[in-house]
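With one protein chain removed, the remaining protein chains of the complex are shown where they sit.
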Amino acid sequence: MNSEITKTIDDINQEKYKYGFVTDIVSESPKKGLDENTIKFISNKKNEPDWMLEWRLNAYRKWLKMKKPIWSNLNIPNIDYQDIYYYSAPKGFEEKPKDLSEVDPKLIETYNKLGIPLAEQKVLAGVAVDAVFDSVSVATTYKGELEKLGIIFCSISEAIKTHPELIKKYLGSVIPTGDHSFSALNSAVFTDGSFVYIPENVKCPIELSTYFRINAEDTGQFERTLIIADKGSYVSYLEGCTAPQRDSNQLHAANVELIALDDAEIKYSTIQNWYPGDEEGKGGIYNFVTKRGLCKGKNSKISWTQVETGSAITWKYPSCILKGDDSIGEFYSVAITNNYQQADTGTKMTHIGKNTKSKIISKGISLGKSQNTYRGNVSFLRKADKSRNYTQCDSLLVGNNCGAHTIPYIESKNSSALVEHEASTSKINEEQLYYCRQRGLSHEEAVSLIVNGFCKQVLQELPMEFAVEAQKLVSISLEGSVG
Amino acid sequence: MFLDIKNLSVSVEGNQILHNFNLQINIGEVHAIMGPNGSGKSTLANVLAGKEDYEIHSGQIIFKNQNLFDLNIEERAKQGLFLAFQYPVEIPGVNITPFLHSSINSKLKSNNKDEIDNIEFAKLLRLKAKDLGIDKDMLKRSVNTGFSGGEKKRYEILQMSVLDPELAILDETDSGLDIDALKIVTEGVNKLKNQNNSFLIITHYQKLLDYISPNFVHVMMNGSIIKSGDKSVAADIEKNGFKIFQ
Partner (left out) sequence: MYIDKEYLENYKNLLFSDFEEVREERDNVLKKFVPIYFDKKNNESIKNVDNNKLANLNYNYKKPADVDSAIKNSNNSYTIKLFNGKCDNYKDENLEIKNIDSNDSKFFFNNKLANTSDFLIDLNSLFLNCGVKIIVNKNKNIDIKILNIVLEDGLTIFQKNLIICEEGSKVNLVEEYNNQNSSIHNIYNVFEVKKKSVLNQFVIQNNSKNHELYLSSYASCMKSSEYDQKVYNFSNGYVRNYHYSELVEENSTVSHIGFFFINSDNISDNKTYVRHLAANCQSNQIYKGVLTDKSKANYFSNTYVDKIAQKTEGYQLSKGILLSKDSTYFSKPELRIFADDVKCSHGSTIGPVDENAIFYLRSRGISKNTAIKMIISSFINDDLENISNEQIKSIVTKNLNEFLDNIV
């Protein structure tokens, strides 16, 4: 350990000592705020090699020089980066609710509506449970099976130690550390996340999910995920959970990088249901995620599917760089905003290789006093011969105090490429409501049914077990705003 | 009295459509209303179903001893009122089977009966569909989406036979049907007809009445009934057109 770091940790301990915290937990948390020492603390805490620390510091130095992103269609309160803890170890049993009776009853009500089993409810609500329960043993079984196929699926902290060659080669190769302010911040201070490597010609037999990863709890607010699909391989990855997650961190800035080599396919599905704030718009998570996939190899495919119903503010554009000839990028999205939520989400499809194809299906539903924006960028570079894009983005307004916005950027520099874009905005169809109600459905049920129908093109892209829950989630998200 | 419409006057967007309209239907009866375009037939159907675009000026409707105007659209449906639409709306992405399943369950629930489960419902639906000559592949599609005119009408009758209403209103269900489809639809109606339900059949042509035998035929012009009688009234219209009533 180099002396500077030792010194830092001493300083921090000293600092805490002043306030009289002299237990083991003290050394687990650095002070609030961000400087080089914070980063050294995190890196040291995780026993990272020197090259990783350098990589983080490099990102941090870039971040210092960067301007804040311009918030085109979002109203974001100023974020004080010095008022945030950048590292917190998993909470001890004593800090957690003892059982579900100590958890917000509204949360439990939602879990019940979603039909989530009791054991899972406890995990989601952060209830202290014994490490051994059914799903963990299930996870262990899966892990053995994956190892046999040569699939690496572990936390990124572990991968930094056990697979440094893959990390050095790919980390930051799709989202450069200096890409924008949040990607730099994440690169500097990321705490954990998933790492997946699928070897050549291996089709991953199960849907991978953090849920199946041991130690998946509390990955923190600066999550980092890296997925590499080697030649001819296939993987489907599920992120998140349909149930609202209990989290006290307000700022989330995750980075997700996907790399697909020749003939490989990655399917990435997300259900985001972070705490959106209350009916008055107080509280809630700011979710600033950078997700980008690189179709590096020929004939590779990356497909993003997202259902976004949570967070006070969502700022997220899962993108595809279609570099390999014949590669395919897809984006399927449902974004529902209610009360005072703001969402600015969409995708970026950059066609570089020949005969590349992309498809965008986006469904936005605005309710309450929310603002919902689709922002997309489709571009064909000079050499993207015979490439194609099809975009369809539809918005639905429920009520007269919300906004729906569509802001697509479309550019073509290739005369053999074809881009087609369609968009529509309308209110929920009165005739459809009348028809459903004539058949005995209540107004609320009818709205839920029609909205689910409106989203079907996207929901059907989700893996089976997710799709059913997602439908229920859509219905729950509409509650309270249908009068 | 099962259904009693008294002195009903209704307008839409400032135009008065129904003028002091009166009609009584007893349980077990089949009534047919015939009239030229614009006579107010569809308005009557929509007012009975509770569509919200209409302004009721005067009159009342008593259905099963309740004031119908106290009930909203879905409450009327749960009370056993069914409207087979003239132009059934397409609802993309909403699958027929779960749609109808929630529909029947909402009715069962409001009548304090046990809800029907997935499997049992699927059986029931397939059985009813078979009766009406509806291919089971059609049951996988979205509500009315991409259906031909005939398919839409057949699907309305399918819903009617599943929901088993006490008062069924058929709004020009025969229009746009070829003779084979008309037979299937009318057979569906005849199978359903019994002593405990009533039908109000709105039609422009007499053809439908060759297959469904009404107890009463009413002629509607300019928003009110100008003549009532038995089946012979329909034959008159077939022969001479509506102009003899003008």
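Lettered A and B in written order, each chain numbered from 1.
Going forward, a contact is a pair of C-beta atoms (placed from the backbone, for glycine too) under 8 Å apart; a residue touches a chain by one contact, two chains touch by 3 or more.
Keep in mind that what you see is a predicted model, and the values were worked out from it rather than measured.
Novice: What chains on display are touched by the one that is not shown?
Specialist: A
Novice: From the list A:166, A:423 or A:467, pick the residue that touches the absent chain.
Specialist: Checking the options A:166, A:423 or A:467, the one contacting the hidden chain is A:423.
Novice: Just to verify: which one of A:412, A:432, A:448 or A:475 makes contact with the chain not shown?
Specialist: A:412
Novice: Just to verify: which one of A:199, A:281 or A:399 makes contact with the chain not shown?
Specialist: The missing chain is touched by A:399.
Novice: Touching the hidden chain in the full complex, which residues of chain A are there? Just list them.
Specialist: So the residues of chain A touching the missing chain come out as 70, 382, 395, 397-427.
The definition used in the following text is that only the chains that are shown with their structure count from here on.
Novice: Mind pulling up the chain B residues that touch chain A in the complex?
Specialist: Going by the criterion above, the answer is residues 49-52, 72-74, 76-78, 82-83, 85, 88-89, 91-94, 99-100, 102-104, 106-107, 110, 142-143, 159, 163.
Novice: With touch defined as at the start, can you tell me which chain A residues reach chain B in the complex?
Specialist: Against chain B, the touching part of chain A is residues 429, 431-432, 434-443, 445-446, 449-450, 452-457.
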